[in-house]
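Here the structure comes first, spelled out in structure tokens, and everything after it is commentary.
A single protein chain has been removed from this complex, and every other one stays in its place.
Entry: chain A
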Amino acid sequence: MKKKVLLAGMSALLSLSLIACQSNSASNTEDGKDSKKQTLHVAALESAYGKDMWTKVIDAYEEANPNVNVKLTADKNLEEVISPNMKAGNYPDVVLLATGRKLALTETLIKDKALEDITDVFNKNVYGEDVKVKDKLVPGFTDTLATNPYNDGKTYMAPMFYSPTGLFYNAALLKEKGWEVPKTWDEMWALGDKAKAEGISLFTYPTTGYFDAFLYSLLLEAGGSDFYNKAMTYKDGIWESKEATKAFDIVGKLAKYTEPTTVANANDKDYKKNQQLILDNKALFMPNGTWVVGEMKDAPRADGFEWGMTALPAIEDSGDRYAFTFFEQMWIPAQAKNKDAAKDFLTFVYSDKAAAIFAEADAIQPIEGISKNLSGDNQLFYSIYDNGAKAGMGGFAATESVEGVSMADALFRTIDSIVSGDKTVKEWQDAVEKASDKLRAALK
């Protein structure tokens, strides 16, 4: 009898402790904070630039603004850290997380209209300085779909670290062989034939995801920015137009020059093997961003290897050449609790002090005059626009979510099939137009 009571008591205790667990965690967040100080929750993606710069910037901000206590969440998989809390209603106040990430958290919030309008931030003074934010920014960075996703002149995302993208290659190899960096696609094909004779493939890509900047630049070259904006806002028939066909055909031809093992390694696990092809002189060009230098810094490489980067070749002689610019975005969730404090912080990240800290970690913001102080590889990469290349910016317009339809899948992922020969360029083009049709109906 005694034993039974004991057992019963134990199991009751166990079930109680389960319930106790729940309430504990909920109350934890409240205590331990000075009630006068405002707590600002900043969540930032820990990317190739590292976490240190965020700690430093936040220290600097807390020093400049003693009334604020900043809580930082920085993680490589930021989405997985903050989204469970967000679903439970605990939103961070400021988030640095770009669009184009695999889990597409930023896109989901855009689709749900769950971002705060931050247009007024750009007319505010930078925290602790007498300059307006918009006067510090390089012009053009707040005019695209990447910051104004609904195309209504209102800014929902602040442009942060930018990085030019383009074709990366081994400059030493080209010098050694006496090959010129191609300026037009015709020169590109000629180079491809020459390289083939020496057993080198013209092209490879890490994964099809890297074609976003590549195709955006190509579309800009084929049809100019007007055409590009039409494509990005899903205008009817735009993907079947003459200009788009040109871009599709170039990728179709490029597929024939692609290193044969590329597709087998073009996934998130093995993509570095494709990047290694460039380091090993087995392929000449790959689309990539400036982060690749840091990503591959410990990888073995051919003797005398030297990174080079070029804008996409022009379609016609003396045609425009584009190098797409990626930038990470910083935004305030509409359900954040301390929006005003968040906006103050948002101005602070453009201050000289913060910019210097970021630049030290190679994270370059679109602030006027900042690119002059760069060094090493970065100087070469960021000077790409001084050498005649035009900057492309902005991606697809935001739509309601459409079940089972993804432009990224239709436009980029299919390239694996083009390279492996499972689909024709025509099939690809038709599928993209079809996806575009479905998304147009869901435009915001």
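Quick notes on this structure:
Quick note on the criterion: contacts are C-beta pairs under 8 Å (C-beta built on N, C-alpha and C of every residue); 3 or more make two chains touch, one makes a residue touch a chain; residues count from 1.
Operating definition for what follows: contacts and distances are computed from a predicted model.
Of "Polysulfide reductase", "3-oxoacyl-[acyl-carrier-protein] synthase 2", "Transketolase subunit A" or "Sugar ABC transporter permease", only "Sugar ABC transporter permease" is the UniProt protein name of the chain excluded from the display.
Contact with the chain not shown here comes from a single listed residue; of A:42, A:70, A:86 or A:332, that residue is A:86.
Annotation: of A:59, A:316 or A:422, A:422 touches the absent chain (contact as defined above).
When the full complex is taken into account, the listed residue touching the unshown chain is A:265, out of A:65, A:142 or A:265. Think of the hidden chain as still there; on chain A it touches residues 4, 7-8, 11-12, 14-15, 18, 83, 86-87, 102-104, 107-109, 111-114, 207-208, 260-270, 273, 401-406, 409, 413-417, 420, 422-423.
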